[in-house]
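The complex appears here without one of its protein chains, the remainder shown in place.
On to chain A.
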Amino acid sequence: MHVDVNEVLLPGVGLLYEFVNLEGDKVGVVARRSGDFELAVYGEGDPDQAQAVFRLTSEEADVLADILGAPRIAERFADLTKEVPGLSAGQVEVLAGTPYVGRPLGESRARTRTGASIVAIVRGEEVIPSPGPEKVLSAGDVLVVIGTHEGIAAVEQIVQG
């Protein structure tokens, strides 16, 4: 089943993600810049007012994510890259109909050309860590890239043609 997630910018605070579950409850997740999270369910009477809100620190959010089994790979790397100024983590999706679909990762020569490394491929539920140059890409793969902002942008340009 496809879930439509609505992203709303909260200036100065972070991001709000909203979606409606199968049972029709509206769920909101606030990702604060500080790394904390807030989870909310909206009420019956006033659809704009969040009821039952609870907060999670980034560590607690990690635990919850582990329980739920979501591959929060990129966020983990984001924590890692905080230690090194100038280094960031990004996600690049391999879109259908782009040049490298069906071709091995090595052919993109991404690291040689950009200096940024592709450290994992997220394929549906599966995560392929440290993919070798022979790994064949398919449409819908999400590449987890570590490098400078410019490097990540360059990888995106190469992969998405």
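To be clear about the criterion, a contact is a pair of C-beta atoms (placed from the backbone, for glycine too) under 8 Å apart; a residue touches a chain by one contact, two chains touch by 3 or more; residues count from 1.
Operating definition for what follows: contacts and distances are computed from a predicted model.
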item: Listed names "Oligopeptide transport ATP-binding protein OppF", "3-oxoacyl-ACP synthase", "Cation:proton antiporter" or "Putrescine ABC transporter permease PotI", matching UniProt entry of the absent chain; value: "Cation:proton antiporter"
item: Touch criterion as defined above, residue of A:Leu16, A:Leu64 or A:Val101 at the omitted chain; value: A:Leu16
item: Positions on chain A contacted by the hidden chain, ascending; value: 8-13, 16, 18, 28-30, 32-34, 36, 38, 40, 42, 46-51, 53, 55, 57, 82, 85-86, 88, 148-149
